[in-house]
Structure formats: C-alpha cells, structure tokens
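The other protein chains are all here in position, but one chain of the complex has been omitted.
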Amino acid sequence: MAKLPIDIDRIIEQFGPTLNFPKPEGIPGRDEPDKVVETHCCFCGMQCGIKLLAKNNKIVGFEPWMEFPFNQGRLCPKGVQRYMQDNHPDRLTTPLLNVPGEGYRPIQWEKAMDMTVSEIKRIQSLHGKDAFAVLSGVSLTNEKSYMVGKLARTAIKTKNLDYNGRLCMVSAGAGNKKAFGLDRTSNNYDDLEKAEVIIVTGANVSETFPTLTYWLWRARDNGAKLIVVDPRIIPLARTADIHLDIRPGTDSALFGAILNYMIEHDMLDHNFIDNYTSGFEAAKEAVKDYTLEWAETITGTKKEKIEAAAQLWGKAATSFLLHARGIEHHTKGVENVLSCINIVLASGRIGKPYCGYGTITGQGNGQGGREHGHKCDQLPGNRDIENPEHRKYIAGVWGIDEKELPGKGLSAYEIIEAIHRNEIKGLLSLCFNPLVSLPNNNYVREALEKLEFYVGIDFFMSETMRHCDIILPGSLHEEEEGTVTTAEGRVVRIRKVVDPPKNARTDSAILMELAQRLGAGDKFNFVNSEAVFNELRVASKGGTADYYGITYAKIEKNMGVFWPCPELDHPGTPRLWEDKKFKTPDGKAHFNPVHYHPSMDPVDEEYPVILTTGRVVSQYLSGTQTRRIGKLVEQFAQPLLEIHPTLAAQYNIQQHEEVRVITKRGEALFPANIVETIREDTVFIPYHWPGKKSANQLTSGHLDPISKIPEFKVSACQLIPTGKQAYVAKDAPDYKSN
Amino acid sequence: MLQKINLKAFLVAVLATVLTLLLVLIGSRRLQNFDAALVAYLFGTLFAIFGIVYRYMVWIQRPPTRLYFKSSFRILFSKDFLYYLRYAIKDFFKNIVLQDFILKRGKKRGISHLLMAVGCTIAFSITFPLTFGWIHFTLDPVSGLDPNLEPIYTAHFFGFDVMHFPVKSFVGFLTFGALNWCSLLVIIGASYFLQKRLKDPGLIATQTFEGDILPLLLLILVSLTGLGLTLDYEFMKGQTYEFMAVTHAFFVIVFLVWMPFGKFFHIIQRPAQIGAHIYRKVGKQLGMQVCKHTGKEYATQLHIADLKKLTRQLGFQLESKNGQSLLEYSPEGKRDLVAIAHLKARQESGTYFG
C-alpha cells in the first residue's frame, strides 16, 4: 500500500544515506587502471567531459578530460567526487519487496517482474488504463528517455506519463515554443566569449553550473559588462558591473520596465522587429505604464540601477541573456521567460555571432529527455501529442494504430493531485525523488501512501523509493552506453565503464523486460543502446528536435553534435536562427504581451517575509546521489536559513540560532546564517534535504497555468526564533534526516 | 656541510668521542675483554658518535631549534618540573616507544616502522656494548669440560659478572639469538617500506635514492648478512665465514658512517617532538593568541611571541612600520589579508577582470 514497512530510522540504517569517503590510503588500482573512458559527468546540464578510471570492473577514480571543448578538464566539486557514487555501500543490488513490519525483503527478479506486471494489469483492468501513471527523470539518457515514453504509451498504454523536468525548465520550454516555435537555447556558449553585455537572471551559475563561470569570466576579460539579477549577492553578483537585487517574483516587472525603457529611448532594432518578428505592438502596449519608478516600487530595486542596466543592454552591439530556475519556478514562469525574450527580440541580437539567448537547462539530460521521451504532452522529436500529423508519424514509427496512442496526460504535480483524488491507483517511477523535490511534500507523502501499487526503478533507496511496494535495482550513468543532450543542445556520448554490480540490471534491460511482459516485446527488440538511438533518430526526423543526422560515430568523432541535424552530412547547428527562419507557424519570432502579476502566495501581515529556495554548490537536486558522497555533505552538511542582519535584528535572531519557519503548508526548523548578502525582506533555504530538513515542506503547489511548474521561488513565511543554538553543521546527523 | 667548521660543535663532538674511548678502556678492563676482531666496528662506531654529536650540536644551535631546546631547559628547572616530567615520560612512551603518531598515519605503516625501530634499538643495545668490550660471555670451565654437564655461560658487564645461564635455556636462546630476531624484524619492516616506495605513485614522485631507498637497502643488507653469519655457523660449518664476516662488517660500517648524514639522523631528532608537545602545553596554560581578522584563537601567545623574535633573528621583517605584526593573524586570517589586499588593488584599478 506504498507505506513505509518499518520505522524510518531502521530504513536509514539499512539503506542510507551513508557517506562514502575515499580511502585515506587511496583507491587501489587508480594508478594502473584497466580502462580510461571518456564520458561525462552524471549531474547538471553542463555535462562536463570527464575520464573515468576502472580496474577489475570497478570505478577507481577520474582524470580530467582536457580535450572536451566545453569544460577542457574543468569540473565542479560534484564532478570531482562523482566517482564516489560507485562502489557505494547503499547501492541497491537486488529486487526488494516491501513487507509491512519486516522491511524490504530481497526477492528474485522473476517474482518482482511477475508481481509488477500483474499489479499493472489488475489496476488497469479495474480502473482503466490511465489509472496507472509513470513518473520519470531526466538523469536518464536519450535512449532510456525514449524507451520510457514508448513503454508508457505502447506497453502500459497510459496517458499519465510525466517527468521531473517539470520542476526544471518547462517554463522556459513553453516560453521558447511560443516565441521561437522551438525549445532549445539559441546559442552554444562559445558565443558568450565576445558578448558586450551579459544578463544572468535567476541563475546562480557559480553554484549550479560552476563550469559555465569560466565562459562568463572569459567574456569579462574581453570587456563584457555583467548584469546579474538575483535577490542574493551570489558569487557571480559580487563582482558584477550591475547587480539588480530584485524582490523574488518580480522578474517580469523588471524586464517589462527595461522593454519600456528601450522603446522610449528607441534602443530598438527596427529592421529586425519589422521583418522577422510579430506581436511587437501588443508587447509594447502591455508595458507602456512600466516606468522605472513603477519598477522600483515593484522590484524593490533602485531605479537608477535599473536604468543603468537598461542602458547597457539597449546600447550593446552584442549580448547574451541567460536565465534559469530563478525566473522559471513561478506561477508566471512562462511570462517571466517571455519578458526576457521580448527584450532580446527588441534588441535584434539573436542568430548572430556573440548574440545569444537561452535557458540553462538544469538536469543532466533535461534537454534531450524532454525532447524525446517522457513529457506528458510531447512525442519524440519535440512533437506535440495533440497534433494529428505528429501522432500519425510516431504511431507509424512505433508500428501502432494512431488511435491506440494515448493523448495528453497530467503533469507531474497534477499526477500527485490525481492520486489524492483516487483517480490514479498505481505508479511506476524511475530516477525521480518527488518526496524531496516537489513542493508541499507532506501532501506528496500522503499521495504516495494512498497508492495501491507503487514500483520504482533506481540505484539508491531515495526517500521516495522507500514507499515502493517493489523496488527494482537499476543502473548508474556509467553502467550503460547512450547519449545525452547538454544545456547547449550538444548531443554527447555517455559510455559504459563498468557493469551493474551483483544482481542489479541496466535500466534498459528492466524497461525491455517490462515491455515484453506487458505484451509489447515486439516493439522493444533493441540489441543495444545504439539501436535505440537509431530508432530515436527516425522518430525525431522532421520534428523540431531533429536528430536524424546524428550517429554515435559522428558524436564520437566531433565530441558532440548540436541538433537540429536533419541529414547525415549536416554538421549540426551550434547557433540557431542565423537564417532568421523561426519555427513558429508564421515563421517569425513572436513578441508576447507580458503583464506583471503578483505571485500566488503573497506576503501579508501574518506571513510577512518572503521565502525563496535554491541550491548549494556541493549538492545536486534532491540529493539522492550527492547526500551519499562524504565530502560533498561535509562541504554543506545541512540547510541554513540565510537572513539579513536587519531582518534578524527585527526578530532578535542570533547567528546559528534555530529558527522556526512557518508557511501555510507547514513548518520546519533551520539554523540562521546572518549575512548581508541577501535582501532585507527575503530569506533563503536550499532545498536538497528530505524530511524535517526539507525546504519543500514550506513551498506551495501553485502551478504555472501553461507550464505547470510549481512556484518554488516565492512563499510567504513567518519566522520564530527558538532561542536554541543549532548543531554545528559538521556534527549534525541531519544529512540523513528522516 | 663541513665548509665552515662549527667550533663549538667540533669540540663537543671530540669530547664525546674521547669520552666514549675512555669508557671503552674502562669497560673492557684496559682492553682485556675487547674482541680484537671487532676493531673495525669500533672505529665505525666512534666515527658515528663523532658525526652524530657534531650534527646534533650544529642542529640545536639553529635559532628555531634553540627555541625549543631552551624552553625545554626552562621547564626542567621550573616549579612544575614534576608535572612535565610525568607528561614527558608518558609522551615518550606513547610517541617514541609505541610510535602512536605513525600508527595513525597508517596501520601497516605504523607496525612496519615499529618492527624496524624495535629491531634496530635492541640490536644497537647489544652490539654497541659488545663492540666496546663492555659485555662479554665466558663459558664456565667446569661445565665446558665435562660433556655430561650442560654448558653454563657467564655474562660480564663492565668486567663484572652479572648472570649465569645454560646455553639451552630460554635466556640462552634469547641472548644468543637476539640479533637474529632483530634482523628478522628489521627485514620485515624495511621490506614493507621498500615495496611501498617502489609502488606508491606519490612516494615515487617525491623520494630520492640516497634519502629514502638507500637507508632501507642498508637496513636490509645489514640484517641479511647478519643472518648469513648465523646460517653459515649453523648449517654450513663456517665454510663461508670469511665472506659473510667481511660483507656484514662492510654494510655495518657503511651504515654507521652514514648515520650522521642521512635519514637515520631522525632517530636522534625525534625526541624533540616531546619538547614541542611540552612547549605547546606550557603555552596553552599561559594563554591563547586571538587572530586580528577572524577573532578566533589560533596559537599560544608564547608561540607567537617567540616566533616574532625568531623571524626577526632570521632576518624576516614581518612587522609594518607602525609595529603591526603579520604573525598576529591566523593562517586563515593571513589568507584573507592577501585576498582583501588583492580585492582593493582590483577595485582601485576599476576592473576585476581583463
């Protein structure tokens, strides 16, 4: 019944998180590895190149991969420590059955598969096909993402398939599709190098995409002016030319005012606007009252600073605008994105050298995963699941009748809500830890407990996996061949370095067996990952994300190929829109009118402080991997509440005192870190931790109406000091908080 | 090293050597008990004593060493003498005898080092007195002549009888086999380090042949040839005695002559660690120094005050003209100072980058 079989402390004792440290005397064999394999980091969208060293079928270390063009050997601490996820004591190595009162009982694969398939069939025969949902993750390769999508739609035959990219860059994807008709960053990062002005908004680059910092610093060595928009003085903002420390949730007001300023001061590329765009007048109309003074009151940032930024942006000859979750995790995430695109289009600086725009995709395969697999409204090649022609094409590739292909399903958070409503009774999840990563996680927990049957595929016992009835031990990034698509749109090769340990299987093998047992074996006759990719190429052919011209050999030869790449002799497309032929129906880039709206959980007298959430450099997302790596945990052992000294004084909060943070969803205790590097009206908590330390006990489940992304970045909260000093981070056992 | 002779050190070394020689004469009853076959060893040992004392004297005259040496003396004559003596004995047992700090650097490493140290120490304490003629053994004539009696040996120290024991007793077994057991310990310990030095990439990068490999080889060679003597005597009826004796003597003498110069000198230096521990303990009682930047304690006030004098004496002027000293900042504070100065320079130039 998807409840914890035993006490949570006993689960933690058995399955971790346990901290894995390198041995003081070094790992035997590191100096004489059998294999040195050029692959990529398993974490963020940068997908930095790295060489893994293996000895006797075990990962023993890494070596920088100096030749890979994006990172040239550079790595963040997560990348350096990534190999510590191998040979990990917490690794799941055998299928497990949830036995109430007893724990997780090891069972044979045969039995696990039998039970899983019979439960899927039982639920679907009683409650309909869509009563069984699939939640997937984009740490999976393109091949696996594609298989998950195909499995859900042709074997499980449910429409309710979604993925954790829903918490990532869906707002950007939706905004980009509206404006450009295509969802990919417009440029690769080489174009940063000689951009005159760079705006980084809602992107804590130096903690979440550390290796991208190098390209920003290079641009600045070449004279670029850097404008950083963030409520905190993040490392990038400290030396920035202009730091706009706006109030969380007021991004579209800022960019609306900048657009208005550009219009009023005629800092526009009329030729570009007239010939290659549409919708300018409506966009102009929407911001006509957005004066600098107005923007100052809304954003809480001095108008002189906003003006200086608008002038820099308006006058530049070349520029790059980058954004990430900071503007996307809002109920108006899509609007925020569109407000950014508007100032890019007004400047006409796109589709040219050193003129760029893009979202920085967060997850390892956030880009490729959403294009080909497991998004509730999309089919491979970034096709629309509601578009009859697209449906017909994919049905053809998959050898099914178009009518059999399910339609658009529920998004990730909506699936949780549907479980609450008893509409969804069964769930398959892989590489997704919603109990940590979704907002209002007490509500998520209740949903999981309501499931009649829950089966999960993962390599560690994540907080969510603890609820599974059946646990299927899957594979790590370095245990299977494949490809991923980086934040730049570069398709790169992931290499198998070692085999899954003991009784664990590759994710592909598990997916294929499920398909076969569900009667769709004929559609899953893949001999290897390359065969999957070759089918994906055909499936994506003619779609906006066209991979047809990309082959394993071509990727290996060029160290990555940028999509779209429609023909085998096509070199790939690092920079989009050089031909100014946009993928919208009218072939033009679209301005969209963006009116500023307040956030859904505004501050009031009862909840007077703005709470925003984010990440720290040593942790990755829900921490399933990084909370198990000793050094990364030591670097930032527990979430701290960042608070300005003025606000702290107002509540008489002392440094490192435990503070009760309360929102309408719940409450939790966090040690205060009193710093001047945050707005006086805002507090910040990183979200990587589970249970009592989870920031997502506090965040709201309000969704963007278009992208369905939850509003992680703005919650109204109360602060109550407890008068107790918190544990010192390193001594805190809280990394495994229940 | 010997370009300029340190007169003080030279005189003390000469004195030590002469003193040893004197003790040899007394201990061996005017060479009556001296084994002439060991004369080469004696000269090697005398050279080693001269070298070690000379180097030790030069060493403790260096300002930083003198600092610890002097402070140890101060404590020796202070009212807390008994307290620190007890601490020193405890520390000696923990760190010099048991070598706890090496054990913490690695279990195998600690045990191997301990094997070498125990082997060497026992071997030294047997061979030096033997060489000096301080110890010798005689066979009890009565027991020796009568084949029905068990042979009884008498051990003499400084010419006095100290002990009688039958050869085949436990004491006899230990006494006459002691050097063999020492050899075995040393061989096991040194072989561990040797294989480690041949395999460990970090050690390979930083070690030198004469500084790290040669000492291990010497230890192993001395021990092997020493064992060789026993093997020859026990199993080969002395057929290779000449060869064994010469090679053993050769390696032992090289070892002795090398002692003052090479790695083995650390055996002499190591007890200074106890001095450093006591120094810190004394300093802690006097009070801690607080970093001017971080506001945290980082060293003892005694240490910082002494270091100020020491650096000045060595020619480093780490104070500003207004008397502010760099040493009043903790390591973290000093790193911050550099970063703050760098930030200021960058800010004054108008750009962080370029």
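Assorted remarks:
By letter and in written order, the chains are A and B; residue numbering begins at 1 in each of them.
Definition applied: a residue touches a chain if its C-beta (ideal position, glycine included) is under 8 Å from a C-beta of that chain, and two chains touch if they have at least 3 such contacts.
Here is the rule we go by: contacts and distances are computed from a predicted model.
The subunit not displayed here is recorded in UniProt as "4Fe-4S ferredoxin", chosen from "4Fe-4S ferredoxin", "ABC transporter ATP-binding protein", "Cytochrome ubiquinol oxidase subunit I" or "Putative tricarboxylic transport membrane protein".
One chain is not displayed; in the complete assembly it touches the shown chains A, B.
Considering the full assembly, A:Cys76 is the residue among A:Ala2, A:Val37, A:Cys76 or A:Leu161 that touches the omitted chain.
Although one chain is not drawn, the whole complex shows that of B:His136, B:His248 or B:His303 it is B:His303 that touches it.
Of the listed residues B:Gly144, B:Gly177, B:Gly287 or B:Gly354, the one in contact with the hidden chain in the full complex is B:Gly354. Seen across the whole complex, the unshown chain contacts chain B at 59, 62, 64-65, 67-68, 95, 101, 104-105, 200-202, 204-206, 263, 266, 269-270, 272-273, 275-276, 279-280, 298-299, 303-304, 307, 310-311, 314, 316-321, 324-327, 329-343, 345-346, 348-349, 351-354.
Mapped onto chain A, contacts with the missing chain fall at residues 21-26, 31, 61-62, 64, 66, 71, 73-77, 79-81, 206-207, 210-211, 213-214, 217-218, 221, 233-239, 617-618, 631, 635, 645, 655, 673-677.
Note that in this section only the chains that are shown with their structure count from here on.
Chain centres here are Cα means. That of chain A falls 60 Å from that of chain B.
By the touch criterion stated above, chain B contacts chain A in their complex at residues 106, 201-202, 352-354. On chain A, the positions that touch chain B within their shared complex are 24-26, 31, 217, 220-221, 223, 239.
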